[in-house]
Structure formats: structure tokens, C-alpha cells
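Would you mind keeping the following structure in view while I ask a few things?
Every protein chain but one is kept in place in this view of the complex.
As written, the chain order gives the labels A and B, with residue 1 at the start of each chain.
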Amino acid sequence: MQATIEVRSLHKRYGSTVAVDDLSFTVSPGQVTGFVGPNGAGKSTTMRMILGLDAPDRGTALVGGRPYRALRHPLHQVGALLDAAAVHPGRRARDHLLWLAHSHGMPARRVDEVIEQVGLAPAARRRAGGFSLGMRQRLGIAGALLGDPPVLMFDEPVNGLDPEGIRWIRGLLRALAAEGRAVLVSSHLMSELEDTADHLVVIGRGRVVADTSVPELLAAASEDRVVLRTSKRSEAITVLANAGGTVAATGPNTLTVSGLPAERIVALLSEHRLPFSEVSPHRASLEEAYMELTRDAIEFGAGS
Amino acid sequence: MSGFWWLLRAEWTKLRSVRRWTLGLLAAVPLTLALSLLTGGGSGTDLNDHPEELGPIGPAGVPVTDNRNFVHQPMAGDGRITARVLTLTGEEGFSHEWAKTGIMLRESTEPGSRYAAMMVTPGHGVRLQADYTTDLAGSDSTGPRWLRLTRTGDTVTGYESADGVSWNRVGAVDLGDLPPTVEVGLFAASPGRLAVETSVGSSSTGSIPVRIIGTLDNVRVDSTQPQPTAQWQEDDTSKGFVQGPVGENGAANFTEADGVFTVAGSGDIGPYVPDDDVTQLSLIGVNLGLVAMVAIGVLFITSEYRRGMIRTTFAASPRRGRVLVAKATVLGVATFVVGLVASLLAFFVTQPILRSNGFGPPAYPVPSLADGPVLRAVVGAALFLTLVAVLSLGVGAILRRSGGAITAVVAAFIPLLILVGGLPLTAAQWVMRTTPAAGLSVLQTIDVDHDATAEPWSMAPPLAGLGVLAAYTAAALAVAVWLVRRRDA
Partner (left out) sequence: MIRAEWTKLRTVPSTAWLLVGAVAATVAASAIYADSINVSGCLSPAECPADTTKLSLGGVQFGQAVVAVLALLAVTNEYGTRMIRTTLLANPRRITVLLAKASVVTAAALIAGALGVVGSLLAGRFILDGSGYPLPSLADGPTLRAAAGSVLYLGLIALLSLGTGTIIRDTAGAVTAMMLLLYVAPFALALVSDPQLRERLHRFGPTTAGQAIQATTDLGQLPIAPWAGLGVLAGYTAAALLIGAVLFTVRDA
């Protein structure tokens, strides 16, 4: 089966609220696709529709070219982590994975393999009610990996993990994508996805706001800015402004210049014998790019 | 179908891996036992101390009912008795569908002795009855009818005819060791009619005696050997009316005029139906055991909704109907096993207690699992618990909230039964025949007249009552499957 997720014109409303509005995107194999948007943007709803849990009002969501509910052995084709807390507290972690395995005729051996893979082996025989948030996330991830599926979907997997855990997840996601799987990861924080995602689908208010690769997104947001450190700030400002650049003082000795390429800035400063210690292109962070994009789409803003 | 087998394994793993559920399910056993013991310990009878109320012991060694007016003469050797039944009327217009008049051949006049009888009944036509338990149907005729009983050795054959010339054989019975001389004659008997006494808040039923009057003519006794005497004697064991030659209102119970015999009698000839069903009493604890079944049945599905695990389940198995059926199957098997343990324990542990409280032989034979109705009751009790569990699963899937579902299902049993006790009889019957509580009828082992009892759990036939519960269970599951498929997870 082709490891892809295709969403076409998906539309869903709850009562009078439109949760997902004419949404279309594709998740391809071999890369990690980040699904980003502010809280309430419709990420979880979309994921549930892909998994056949909620029915869309219009549109289709296909996994490997087929609707989820038509899949014979879904866990072998799609592994999903939707909500880490969805475990019965009175049940042992291993038993939770065991019933999942049994539902697809998988042996107990497989359960132990994934437990090992997510690092839960010491806690496997404990009841899930006593698990910390991080342990529950790992349990959920183990469930997603159980069927060794070519398509993986994780809803906010990094929530509640400590830095070591976050690093582990990033490595895991990249490794899974490197194996040729299609990996969809949702988050409301862009920083989490910074070094992980290759492709981004940005969603706001139920609509796709951007659907690009990460470098493109960054480039679009970078806006050709240059950061300059110099002790002769005011002189530098005058010189650069006269040359046509827009200069902003962003620190005691730092200027951010836009509108002029770095070489030109160096030439100008040298011409006027102004000392400088650093000229570097300002790399927009994913965070800034994201903020820019979703500024209008934030539903629950703080009113800034 | 390997997919469904996997589903079963998955659901079984789910059920057995939550310790609270296992304990809750097992709690059905002590709950059932407790109520059965409480009832058994708190019930008693002294019927065995009053043999006169008990009745005679019949050929099979168990009590029988033998109340009738038997007008007879001896017959030596093989022979036959013939008579034509003219009319069968009830005094004061009260009759009964099983009122009977006709001819009878008896081992002796001893109450409980062996007999065969050909008779006409208002509600069931012509019958051949023998030895208090055998009942064979003849024609539907309730009008004038010729009847004949022929004795050959130990076998008695019954015939009927419309004209006295061409005879139809109704059947033959083997009465075992009949003495050379038997008593043959005419008889009349009728069961009493139902009287419901309601004091407010409870109903009880009793029986008002019915006096039935039969007229017969063309009475002949033919035998191969000479008759000891042709004198008619009256042996009246009627119950409820003055016995002997002069009956109520001064009317005689037996007269003969110009070859027309008039015999009047009341009572019934047949098996002894005790007031209390000992097996049913011992199993009554399922009313409490079902609470555990309801709780677990509901939780098995609502806990998935409460925690959101239902999404994991439906993502792993998008064919949601099958998931529900797998749950029902696993739950059903588990609850049946537990239910059977509960039912067997209640049955065996309560028996000695009931016996020591007076529910023993001869009035109450010791129930044995080898006996069909008893086995049906014990297994039926387990089935009852199973059906309640699966019903709860269905209701839980529909309502998705544990509190409401548990209350709803429990309310259909224990509180409802309390309410039924205060209802008028027809309303109580309606409730006990059309609501899930009808399933309790399966606990009966005695064949009672379901219209004539005040006990809620005897108002419907055993298997029919269980069938009603099964229908509710199936309906709840069907609605649940339909809803679960359509709703968002």
C-alpha cells in the first residue's frame, strides 16, 4: 500500500461552529509532516476524521488511497496516538497493548518488542493509573507502533515530555520517516517541530494557511534581514539608511538591517571605516514564521 | 472469520485485565447466595405436619390430588364400562374448563389409587386420563358423547363414539398390577375457580370450589366374569362441598332415575401442585446477583467512553458493530459461567435449609438436577443473569454514562418487582409478561396456572418469560450497534 494520507475538501461542523473548512493536503512517505496550528484550529478533528472516528460533512480523507473504515487490518496500515490519557487506569500497561495486539492476531512477543522500543520495559507490569504523563505518552506511542504500519499519526506527542523525552521523540520520528513511512505530527508549538519536520501544513480556524516544506517557509519569512554588531551605531545607521536600507536598533551594539544584501553592507561600512564585528543573515525562526502566518487565524488570542 | 476471533481475544483480554471488573463479576455469586439463603432461612412451612391438607400419596410415591365423587360397583376380571354423557353443568352457573364427568376404572376406592378415566370437559373436549399424570386428548366434542373403558389384564383402553355404535380409540394405559376385581363407575369433579383477594398492597389467590353436575345414561358394565354385585355405591371425596348423599342446598350428589344418573362432585383429580416451588425459592437470589451483572455489563462499555479509549478501540477495529458483538459474546460467556456457579451454589446450599424449614418430602419432593424442569430452572437462572449482563452492555452503549445505565437497568428489576406487589392482578400480569423482569419466570419448576397466581415470578411460562428478556437484550444490542456506527466516536 502506498504510504500516504490524502485529505480533500474536508468539512466538519459541530452545531454552529465550523471546525474544519474545506481542508486539503497530502502527507507523503519518507518525511515528517508537521501539522501545526493554534489551539482549536481543527487539528485533532482532522485527525479523527482521517481515522474514521468522526464523520465529515463533506470531503474525503484517504489513507493509502482508501477510506480508513474500509481497511481490513488498520493497525498494520496506520498507527495513531490521539490521546495518551485514553487508557483504563486499572489496567496494566502491558495488558493495554496486549488487547490491541490480540485484535489483529499479533503475538504477545510483539507487545514486548514495542514496550522495549519505547523504553517502558520496567513499568510494563504496572497499572496505567500510576503513570506519569511522559510514561503515558510512551505507552500511546507503543500502541501506534504495534502493527508496524507505514503510516503514523501523532497528535501532540511531545506534550508533557521532559527534554530528554523530547529529544527521544524527535529521533524516533526522524528514524521512522527515514524508513520510508509517512509520519504526521501535530502540535500547537512550532518550536517542537523545528528540527523534526520536513514539511509543514499550517492550519488556522479550520483552513490551510500554508502547505510547504520547511526551508521554503523559512525563506519566505526571512525577508533578507542582516544582523550587524558595531560600536559605532549611529554612524552606521546613517550610512546604511542613506544607502536605502531599513535599520532597526535591536540591542546596545546590534542593528538589524533589511533591504540591503550582506556584501553591500560590508562594503559600505568598510568604505566609511566603521568597525563591525559581526555581519550575519538573520535566519527567521520557524516560530516567527508561524506567528506571522497565523496571526489572523488565532481564535483564542490574548488580545495583543 | 479470523478477524472476529481476534476481536474476541482482544475483548476477553480487556475484560480480564481490570481487576475490579473480575471481582465485581464474581460478586454475583455471594450476592445470589446471600439472598437465596436469606429467603430460604426466612421461609417455612408446616405442611408435612398436616397430612390431611396434603392429600394421598399416589402410585408414583408422590402426593396427588384425588377429590371427586365416584359412584361405583365392582367388576371382576376383564370387562368394560360404557356410558353416554348427556350434560355437564356447573352449579350456580360457575364452571371450569377442566370440569369433568364420565366413567372411571379404579384399582380401589382408596384415595390415591390407580385409575383410568374417560371424560368430557367443557374446555378441552374428550380426554383419557390416568394415574394423576397421564392426559390424552380425544375429540373436541363437549356435547353428548358415548364413552367406554375396556380392561384387559393390566391395560385399560379408552374409546369414544358419537352414536354408541362406531367407536374411536382414544388411547390405552398400563395400570401396572391391577387386582382381579376393580371398581368401575361414574364420576364428577371440577377444579375450583380463581378468586383474587386483594388487600391493599398485596394480592393473594385462592380457589372457590365449583360443584359440577353431570348427567349420564346408557350405563352398562359388561365383564367376562360374574359381577359380585350390581349395587351402586357412592365414594365422595369432593372438596369444598358437603359430601355424601345430601349435598349443598339439600341436593343429593347422586341420583338415579329411569336410567339417567346424576352425579355431582367438586375437586380435582391430578398431580398435587404445591403452593411453593422449592427450586424457585432456592434460586430467587438471582434478583440480587443481577446487580453485579448490570454494573459490570455497563462498565465494560462506558469505561471506554469515559476515558476516550473507545477511539483506540474503533481505530483498531473500524467495523464497530462487530466490536459490540464481540464484547457481548465475551461478556455473555463470562457471565454465563459465573451465573452457573451462582445458580448451582444457591440451589445446592439452600436445599438443606429449606428442607429443615419444612420444605421436604413427602409434600415437597427433593429437587434433583436429573429432573427436566429443575435443570431448566438452574440453567435458566444462569441464562437470566447472562441476558441481564448483555442487556446492560447494550443500554450502556446507548446511554454512554454509567450512572444512568446502571440505574435504568436495575430499576427494571428490583424496584419494579416491589411496585408489582402493590398492583392489581391484571396490571401485575401485564408487567411480568412484557417487561424484562419476565425473565424471572424461568425459575419455575411447577406447572401452575399462570393466570391464577399472585406470585410475580410465576405469571408467565418459564421459557416464554426468558424469551421476553432475550428480546429486550437483542433489541438493546441492535439499537446500540446502529447508534455506535452512526455516532462520532
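Here, contacts are C-beta pairs under 8 Å (C-beta built on N, C-alpha and C of every residue); 3 or more make two chains touch, one makes a residue touch a chain.
Here the structure is a predicted model, which means the values were calculated and not measured.
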item	value
Missing chain: touched chains present in the view	B
Touching the absent chain when the full complex is considered, from B:Leu38, B:Ala76 or B:Leu369	B:Leu38
Among B:Val341, B:Ile414 or B:Val448, residue touching the chain not depicted	B:Ile414
Sole contact to the chain not displayed, among B:Arg16, B:His124, B:Arg193 or B:Arg306	B:Arg306
Positions on chain B where the hidden chain makes contact	35, 38-39, 41-44, 196, 198-201, 203, 284, 287-288, 291-292, 294-295, 298-299, 302, 306, 402-404, 406-407, 410-411, 414-415, 417-419, 421-424, 426-427
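One rule holds in what follows: only the chains that are shown with their structure count from here on.
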item	value
Separation of chain A from chain B, taking each centre as the mean of its C-alpha atoms, in whole Å	70
Residues of chain B that touch chain A when the two form their complex	2-3, 5-7, 9-14, 17-20, 303-304, 307-309, 311-312, 314-319, 488-489
Touch list for chain A against partner chain B, complex	48, 51-55, 68-75, 78, 80, 82-83, 85-92, 95-96, 98-100, 102-105, 143
